[in-house]
Each structure stands twice: as C-alpha cells, then as structure tokens.
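The complex is shown incomplete by one protein chain, all other protein chains being positioned as in the whole.
Labels run A, B and C following the written order; every chain starts at residue 1.
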Amino acid sequence: MQPGKGQKEKNFKQRLILKSRLAKETISEFLGTFIMIVLGCGSVAQAILSRGLFGGIITINVGFAMAVVMAIYVTGGVSGGHINPAVSFAMCLFGRMKWYKFPFYVGAQFLGAFAGAATLFGIYYDGLMSFAGGKLLIVGENATAHIFATYPAPYLSLTNAFADQVVATMFLLMIVFAIFDSRNLGVPRGLEPVVIGLLIIVISSSLGLNSGCAMNPARDLSPRLFTALAGWGFEVFTAGNNFWWIPVVGPLVGAVIGGLIYVLVIEIHHPDLDPDFETEQSEDKTDKYELSVIM
Amino acid sequence: MQPGKGQKEKNFKQRLILKSRLAKETISEFLGTFIMIVLGCGSVAQAILSRGLFGGIITINVGFAMAVVMAIYVTGGVSGGHINPAVSFAMCLFGRMKWYKFPFYVGAQFLGAFAGAATLFGIYYDGLMSFAGGKLLIVGENATAHIFATYPAPYLSLTNAFADQVVATMFLLMIVFAIFDSRNLGVPRGLEPVVIGLLIIVISSSLGLNSGCAMNPARDLSPRLFTALAGWGFEVFTAGNNFWWIPVVGPLVGAVIGGLIYVLVIEIHHPDLDPDFETEQSEDKTDKYELSVIM
Amino acid sequence: MQPGKGQKEKNFKQRLILKSRLAKETISEFLGTFIMIVLGCGSVAQAILSRGLFGGIITINVGFAMAVVMAIYVTGGVSGGHINPAVSFAMCLFGRMKWYKFPFYVGAQFLGAFAGAATLFGIYYDGLMSFAGGKLLIVGENATAHIFATYPAPYLSLTNAFADQVVATMFLLMIVFAIFDSRNLGVPRGLEPVVIGLLIIVISSSLGLNSGCAMNPARDLSPRLFTALAGWGFEVFTAGNNFWWIPVVGPLVGAVIGGLIYVLVIEIHHPDLDPDFETEQSEDKTDKYELSVIM
Partner (left out) sequence: MQPGKGQKEKNFKQRLILKSRLAKETISEFLGTFIMIVLGCGSVAQAILSRGLFGGIITINVGFAMAVVMAIYVTGGVSGGHINPAVSFAMCLFGRMKWYKFPFYVGAQFLGAFAGAATLFGIYYDGLMSFAGGKLLIVGENATAHIFATYPAPYLSLTNAFADQVVATMFLLMIVFAIFDSRNLGVPRGLEPVVIGLLIIVISSSLGLNSGCAMNPARDLSPRLFTALAGWGFEVFTAGNNFWWIPVVGPLVGAVIGGLIYVLVIEIHHPDLDPDFETEQSEDKTDKYELSVIM
C-alpha cells in the first residue's frame, strides 16, 4: 500500500466523519425510520398485493416487528434507535434525552419515513400498477392505501380510536422502559431489540384490530402524505372521519402515560434509588426524572 | 437547576417511594396481571372480533405467551412476576416465598386481572357492540364471552376437564422450576421470560384444545366475573356444567404436583445439594424444600 | 424450626437423593422423553382433533420443537437431554458417552415415550372418543393413529422412506454437533436448547412431508406400540408396507453419518486440536473421537 494513497484515503474518510454528534444521530434516525418503513410497510404490501397468498396477519405482525428490530440494530449504537417521535418525546420528558435534540430526531424520523414510503412505492411499482388496473384506491377490496398508513375499522368511533392509540402506545412505552431498566429483570445487553420485536408482535396481535396499531406519528403521517402526493389523493386525510391525526396525537399522549406508569409504579421504588442515595449521586447527572413539565 | 426545586422534587419522590417491600410487590403483581390480561385476552379478542381475519390460533398462542413475557419483564425484578395464584401457591409451598405474602400476591393478581378485563372491554367497546348487534353472547358463532374466560369443548366431561387443568399446570410449573434452576442447564439470566413464553406457546399448542388452557385462577375467574357484571350475565358461571371452578382449583393442584415432580426427580439430586453439604449451608436459609405441608 | 424435625426431613431427603449417577440420568431421560411426547404429540393431537381449527402445520412444527426444547431444559443438566436413542448412539460412538450407559438411556427413552403416549391418550380421551364416533382409526379422514406415530405419504417407496429418515437425522446430528461445539461459532451457554428447537422447526418444515420426520426411534416406536395396545390394533405396524422399522433403523444410520460428517469436515480441523497438542492433553480424557468401531 502506498503511503500517499493511504493518506489521501484517510483525508477522504476524515471529511466523511461527521464531527457533530447531533448530525450523526440525525442521520441515524433517518436511516432507521427508512428501514422500518421499507421492511415494515413492505410486509403489508406483500400480503395485500398477493391478496393473502404470500402474506397475512402473521407475516405482517412479525415482519413489522422484525423491521423495527433491524432498524434498532442498525441505529441503536448511534442514536438509540427511537425511530418514533413518541419515543423521542418520552425520552426527553423523562430526562433520558435533552430537549434541544428533539426537533432533529423528529424531523429525521418524518423524512426517513417519507423516503421509505417512496422507496417501497418504487420497489412495488409494477405490482401496484397491475393490482387494480392502474388505479390507486383508498377503499374497497382493491384498496392499497393501507399498505402505507393505517385506517380505522368501520365500527370505530373517534373517541374509541383515540383511546386505542393512547392505550397501545402506553403499553409500548411502559414495557420498553422495563426492557431497558437494568435494575429490573434485565434483558441481556444486545438483545433488547429482539425483545422489543416480541413486544410489537404481541401489541399488534392484541390491539391491532381497531386501527392497525400505528403507535408512531412518523410511521403513519409521512407515508400517508406520500400516498396523497403519489396518486391516492388527499382523501387519505379525510378518510375515516379525518382519522389521520389520531395516530399522530394519540401516541404522544400514550407514551407519556406509559412512561409515567412505569416510573411511578416500578422504577422509583428500586432499592438503590432511595432519596438520600440519589442526592449523593445526582450531582453529575442531568435532570433525570424531572417530571416538572407535566406536574 | 435550583437547589430548592431539586429538594422539593426529591421530597415528592420520597413520598412516592413505597417504604414497604410488600406494598411494592403487591402493586407489581397487580400491574403484571393487568398487562397479561389486556395483551393476552386482547389477542383472543382480535381473532374473534375479526372472525379470524386478523388473528387465529397462532396469534392467540403467541400473543398470550408474549403477554406473559412482557408482564414478567415489567414485574420480575420487583415481585418475581408470578401473575398467577397457582405459581405463588407453589412458590410458598416449596419455600421460595413466605406464606404471609400469599394473600397479598393473590389479591393483587385477581384485582389486576379484573382491571385488565375492564380495560380490554373499553378498548374494544365499539367492536364488541357491533359484533353481534349489541348483544353480548356466551354461546354460538357470535359468542364473545370466551374472549375473557375459558370454556370447555363440547365433548369434555368434568373429570377430563379437571385432569386437563391439573396436567397442563403440572407441566407449566415443572418446566418453570427447571428454567429458574441455575444448577440445571441454565437459561441465561434475563432471558428466562422469553423461554417461559416459548413454554406457554407449546402448552397452549398441545394441551389447549380441551378447555383453552387457562392454568391460572386469576386469569380465568376475574375476567369471568367481569363478563358476568358487564352484560354477559351470570350464565358465564353455569356454562359448561358449572365449568368455572375447574380452572381455579385444577391449576392449584397441578402446580403442586409439577413442582413436586421437578424437586423430587431432578432438583434434590444435584451434586452440591447432598445432605451433609446442606446441613452446613441451611442455617441461614428459610425453610426451603419444607414439604411438611403435603407429606 | 425444631432440630429434630429438620433432621428427620433431611433423612427423608437423604433417602430420596439417588446415590448412583446412572440412576439419576436414567430417570432424567425417562422424564425428558415423557415431556417431549406429551407436548410434542399433543401438538399433533390438537391439530387433528380440532380438524385444523386450533392447530396446523405451524403449531405442530413449533410445538414439537419447543417440546424438545423444554425436555432438554428439564433434563440437560442431569443427563444431557438426549431423549433420542439415535442421539445417545452417536454420543457413544463418538466418545461423548460411555457405552455401558447406552442401554439405560435407551430403555428410559422408550419407557418415557410409552408413558407419554399413555398420558396424552388420557388427557384427550374424551376428544378421541368423540372424534370418530368412538372408533380409533389408522387411515382415512377420521384417522387418529398419526397423532402418536408417523406414517409415510402415499407416494413414498420404502427406499425413499429409508433415505428420508437417514438424511433428516444426518442433518439433525450434524447441526447438533455444531451447536455444542464451543470451538465453532458457539451458541451462548444455556441457549443451546432454543437453537436446537429452531433446528427442529426447519427440518420438520423442509423434510417432514415424506413421512413426518420422526428422526427418533423412541419417539416413534413406543407411541406406535401404545396405539397397537390401546385400541388402534396391530395394523399400526403393517401400515405403509410395514413402515414401522424405518423410523427406528433410519435415524441410527443417519445419526452416525451426520456426526461423522461434522467431525471429519469441521471438528478435527479446529486449530487447537492438532495432533501434537492433543497428545499432551488426551491422557486424562476418555476415548473421545475414537472412531474405531466404524472404521
């Protein structure tokens, strides 16, 4: 190897290495959400476009869950693998992430989800075109809009829909907090993503009937916007009695409640977190557990 | 951060931190059983209310198993994650838990299961109302009572039903004892809940046909009582030739037999548990393996 | 606690503790094979007796695999969790177990499988009786004999059947050897049973069509004998052109070939096993890798 060449290569790499940690984390969240949408919504696409022949509720639930697992494995070491504004919101609120990062994380998540939806549209372009004679439909047996975003069941009222998203995301965050709580039972380090995958499988198997269990504003809103622009039309927003805002607002509320339940019922009672003990320890910590915002 | 604010916050947290270990454990068991019922019975609800379109035997078995996994991850570090009176009964009987805690654990489990059933009823309220034209039925193709509690197969006699619950819970406890026996093969620490989930998958895939494999008095009786009060009527108790007491009493008997088999066949033969060795060690231990109650 | 009582209790336990290691291992293999048959064949029973409503190829494959996983967790620390005469045969042949133990292991496995079949018959007695109007049939759509033992597909010749059992068991043993080879990639200690479970899932998903992939003389012959005695009649032996001996002899041959391939292709090439190195080490080892029997 010529020294000159190696040096030049290193300069090239040096330019590539992002100096700012925040920039790294932003691009990581973009990539993670991108992966989740292509592989997760892709599992829905395969089931719908094959009319159930090469996919169904099981491949969708397992596929979406494992898409999240893989997104976390790719990005977890850099940005924590939130890939969900509701998760980032709860992390900030409970002192696990600083607020100034929040807009960067959330922006990257929305952009990554949009890019993922566009990529999936490209991969299945021929399939989508042949599915309903070239039409991109929102309702009926030839509908394909629900490949990208979630829509409520016909029986569902808006009140029940909102409660559904709040409760599902509440369970998601409550248990995610437990999975990462090393003073609880403790998932072995490096296996947290797999257990989160199992968690998503059970939530989407149990609370997925009402409205598809989005639990994630970026996962739902960005692909919905993409479908509006790509040919399904802006009825994707008015469908289901203007359902679109439910999987955006509901998860934020549910994430706060879920985190709060875990912290109040389980976490603050851990033996090594009694007040005197923490007084000694907390000097060099950031404002962990600062619940002042919501109390 | 202002010192005054931090101090005030700490006082607030100090009040929240439960001084009594038993109180912590009780509330933990309540939360764990609550999680299990919402996500576990929720998996049944999704399959039934979608008439098999978004769920079936696989999502039910996997969903219920993973609901138990998640409940144990949330509560295991605090209360051991029993979430089942039959497990608590065996733990007390085999000296792994003190008897004075038993009523608190069991009470919390029954209350948590009731609260879980009520929450699930709320989340799927619109779905339940639209499923059978507003009727809440116990039998027939529009029945929904078996979302919450188990009912026997038409062919099943009471004798066979009782044997079924005894044997299923016997396998459950025998293998749970093995999973937590660090002197046996040894599930890696922190992964026991996942292996218990796999265990519940196989038991409900193999011994679930007769009567749904409750194996847990709280999981069955509390949701059954809820359905009786919520509109299904007290026929939920008389159905199946007064089947209701089978999943209450059977699991208690089976848990004892299962624990006993494991201890007698496997555990007491471990090399480092020979009598002389234990004489030295047992002074500072509680009455482990005191089988006097049943012998 | 009274000293006298504690002493008496210890004497009682002392009597229970089996002095002989071989006796312990024998009883452990009995229990393991018993668990495998009840939960494994139970998964087949649930699918057949519900006519596919509460089980199918997935619950059968996953159920049988996880039945093996649980059997190994219960018995692995005591007897290694062979629960299969073909495995014990390979272990002896490749120096991982002494030959004098072989008849005890195999006897326990056959007895455990028989007891498991009888127990399963008891648990599903009402279901079996109501399934075909009280008749216990071997062929036709109301057949139930294949709950217990395997039968060949109609198209299968005896030659192909024998090759099928040889090749399937060859893969089983080859990969089991890899899973327990700590100098290869290395499954983390305590998770080997789960990976073996995944292995059984893939083998029964890929090589299960010809004749149900028994791969285990005890798993097949003992339940077949039970069905012959319990009312299905001795046609269970003549069925499929006297198929019964194929899953007995085939697995023994396949196990040897599979172990041999792994040892010759992978294991003996590991760096720390070069001849000089081993000369130093092998003095205090038993006849590991003594292939003299077959060479």
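Observations
Keep in mind that, in the parts below, a contact is a pair of C-beta atoms (placed from the backbone, for glycine too) under 8 Å apart; a residue touches a chain by one contact, two chains touch by 3 or more.
The structure presented is a predicted model; accordingly, all values stated were derived computationally and were not measured.
Interchain touches from the omitted chain, evaluated on the whole complex, reach A, C. Screening A:Pro85, A:Pro152 or A:Pro193 against the full complex identifies A:Pro193 as the residue touching the chain left out.
Annotation: of C:Val167, C:Ala214, C:Ala228 or C:Val256, C:Val167 touches the absent chain (contact as defined above).
Although one chain is not shown, part of chain A still touches it, namely residues 1, 5-6, 9-14, 16-18, 24, 27-28, 31, 35, 38-43, 45-46, 49-50, 53-56, 58-60, 62-63, 66-67, 69-70, 72-78, 81, 119, 122-127, 129-130, 188-194, 197. On the side of chain C, the interface with the absent chain consists of residues 57-58, 61, 153, 155-157, 160, 163-164, 167, 171, 174-175, 178-179, 181, 183-188, 191, 195, 198-199, 201-203, 205-210, 261-262, 264-266, 268-270, 273-275, 278-279, 282, 287, 289-292, 295, using the contact rule stated above.
Note that in this section only the chains that are shown with their structure count from here on.
Homomeric contact chain B/chain C is classed as different-residue, with under half of its interface positions used by both copies. Once the centre of each chain is set as its mean CA position, chain B and chain C turn out to be 30 Å apart.
Those residues of chain B in touch with two or more other chains are numbered 58, 188, 191.
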